[in-house]
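Every protein chain of the complex appears in place save one, which is left out.
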Amino acid sequence: MKNKHLLTMDALTVAEIDAILFDAHLFSTIYKDWQFPDNHRVANLFFEPSTRTQYSFESAQHQLNCKVTTFNEQTSSVQKGETLYDTVKTFEAIGMEALVIRHPENEYFKHLVDKINIPILNGGDGSGNHPTQCLLDLMTIKEEFGDFTGLKVAIVGDIQHSRVASSNLQAMEKLGMISYVCGPKEWSKNLTNYHPLDEVIEEIDVLMLLRIQHERHEATMQMTKAEYLSAYGLTKERMNKMKPEAIVMHPAPFNRDVEIDSDLVEHPKSRIFKQMENGVYVRKAVLKRAFGYEFPTEITK
Amino acid sequence: MKNKHLLTMDALTVAEIDAILFDAHLFSTIYKDWQFPDNHRVANLFFEPSTRTQYSFESAQHQLNCKVTTFNEQTSSVQKGETLYDTVKTFEAIGMEALVIRHPENEYFKHLVDKINIPILNGGDGSGNHPTQCLLDLMTIKEEFGDFTGLKVAIVGDIQHSRVASSNLQAMEKLGMISYVCGPKEWSKNLTNYHPLDEVIEEIDVLMLLRIQHERHEATMQMTKAEYLSAYGLTKERMNKMKPEAIVMHPAPFNRDVEIDSDLVEHPKSRIFKQMENGVYVRKAVLKRAFGYEFPTEITK
Partner (left out) sequence: MKNKHLLTMDALTVAEIDAILFDAHLFSTIYKDWQFPDNHRVANLFFEPSTRTQYSFESAQHQLNCKVTTFNEQTSSVQKGETLYDTVKTFEAIGMEALVIRHPENEYFKHLVDKINIPILNGGDGSGNHPTQCLLDLMTIKEEFGDFTGLKVAIVGDIQHSRVASSNLQAMEKLGMISYVCGPKEWSKNLTNYHPLDEVIEEIDVLMLLRIQHERHEATMQMTKAEYLSAYGLTKERMNKMKPEAIVMHPAPFNRDVEIDSDLVEHPKSRIFKQMENGVYVRKAVLKRAFGYEFPTEITK
C-alpha cells in the first residue's frame, strides 16, 4: 500500500480534494454506517491541546472500527529530551498503523515522512497547516452551493496567526473561489485582498469567522470585546445585510459576543455545528484514504 | 426514540426506579454478558474529578459494547470561555449518542435538556444530585432485604454538603424507608430526623456512612481522625451492637479509621465493595434505558 499521508492542502491536487470531499459526502449519506472490515490501531499524538480536532478524529476512528490510542504530551511522561522522530518511531514500532499528529512546530512532518512507514495525518502544525479543518470547511461550502467556482468568501480574524486561514486561503484560490480578508487591518498586513467587512458583507456567499485570542489581542488592540464585535464581528445588523443564501462559518471554539453575537450562533445561516459534524465525515474520508480502502460498491461521481 | 435523560432521583417515579433496579438485577444475573446489538458512541464528560463514577461508567459501557470517549476538563484544552452548552453541543455534533456528565454547577443540565437531542446521564452535579449513586445504594439494599418499606436507615456524615445524602434521603422517603440523620449535629441543622448514632445503632437495618473531607472539617470541628471515629464513626463496638441482618454501606472512597475502623472495611456486614460492583449493573441499566433497548426475552417481574 502506498503511504497516504495527509500533510498540507498544498500537496493535494484538485482531483484529490474532490475525491476526499466525495468520500466525505458518502460517509454523510449512504455509507454512514460503513466500517473498515478489519480493526486498525490508530494513535492520536497531541503535542498541543486541541479538544475539537482530537475528539472529532476519535469519533471518526471509533465509527470506522479502529482501536484508538490517545497520547497527550501535557499529561504524558515524554522525556523532554526525546525527539519527535523517536517518539513517532516508537509508536510505529509498537504496532500503530496510522498516526494523527498535532505539533506546535511548523511542518514538523518534514523530517518524518521519508522514515516513517505508516500514514501520518496532520492535525495541525505551528501556524501553518490544518488540512482536515480546511477540508471540512470546503465540504460545508460544497454541500451548500454545489460548486466552488466564483464563490465569494470573507475571512474575518487574525489571518497572520491562523493556521486555518492560511490553509483555507491557499485551497480556496486553487478551487476558484474569490476571497476577501477582513477584520482588523493590522492583522492583514501585506494582503492585497483586504477589504473592510462592511464593504463586502452584502455580496459574499460565505462569511468565515476566525477565533480571536482575546486575552492576547486586547492589550495590543486596546478594544473591549463589545468593541471588537461592533467593529469586526457578526452583529445582527450585519447578518441582516447578508444575501439570503449566504452562510456563516467558524472553526470553533467561538467566543460568544466577540466574533459573533451570541444570539446568532444557531441562526439559520450559521453552519457552525454543521461544520463539526462534517469534520467527522472528512476525517473518516482521510482515514479511508490512508488505509487504502474502497467502499463496497464503487459509485460514479 | 424518546430522549431518556437520567438527571435526578426526584424526576423518577417509583415505577421507573423499580424498572431500573430490576434491569440492574438482571444484568447481575442472567444477562451478565448481554450487550447492545450495535456499537454506540458514548462520551464521559467530567468537569470535576471522580475516579469511581467515571471508571464504573466506563466499565459498564465497555460491557455493553459501547465506544467510549473520555473528556476530563482538567487535562483538556477546553477554552475557559467556552460555555458548557457549546461543549456539550460539540460532542453531540461529532456523533456522540449519549453523554455522561459530571459538573460542579448545581443542576447544570437545566439549560441543556431541551436543546440537546441525545440522552444525558447525570454523573453528579454540584451538591445536589447523583442518581446512579443513589440507585446503586438502593440496589444493594433491595438485594439484601427484598423490599424497602419500613427499613430503617442511619446516614452518618456531612449531610448538608453531600450530594449522595440528599439524593438518597429523597428517594428513601419515596420508597417508604425511615431515615435517621446521625453524625455531627452541626452538619444536620434543621433536619427533624436527627438522632445520635448510638441511639439508633441497635435498631437500624442499614448504616450508610458518608465520606468526610477531613482536611476541610478538621479546622472547623477541632477533632482528630481518631476522635471523629470514636464519636461518629463505625467502631468495632458499634458494629457489635448492630442487628444480625443489618448491613454497612459507604459510597467510597472511604477514609480508613475515620468513618470506619480499618478492620471493618471488609467485615461480613460491609457491602462497600458490593456497592461498587452494583454500580456497574445500575449504570448498565440506565444506559440500556437511555438507548431504549429491551432484553432479548422479556421477563415478568
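Labels for the chains are A and B, by order of writing; each one numbers its residues from 1.
We take it that a contact is a pair of C-beta atoms (placed from the backbone, for glycine too) under 8 Å apart; a residue touches a chain by one contact, two chains touch by 3 or more.
This one's a predicted model, so the numbers in the text were calculated from it and none came from an experiment.
When the missing chain is restored to the complex, the residue among A:Asp10, A:Glu82, A:Glu237 or A:Asp263 that touches it is A:Glu82. Considering the whole complex, the residue from B:Pro49, B:Pro104 or B:Gly292 that touches the absent chain is B:Pro49.
On the side of chain A, touch with the chain left out of the figure occurs at residues 39, 41, 43, 67, 69, 71, 75-79, 81-83, 86, 89-91, 93-96. Not every partner is drawn; the one left out touches chain B at residues 49-52, 55-56, 58-59, 62-63, 72, 74-75, 214, 252-256, 265, 273-274, 276-277, 279-280.
The rule is simple: only the chains that are shown with their structure count from here on.
Each chain gets a centre from the mean of its Cα atoms; for chain A and chain B, those two points are 40 Å apart.
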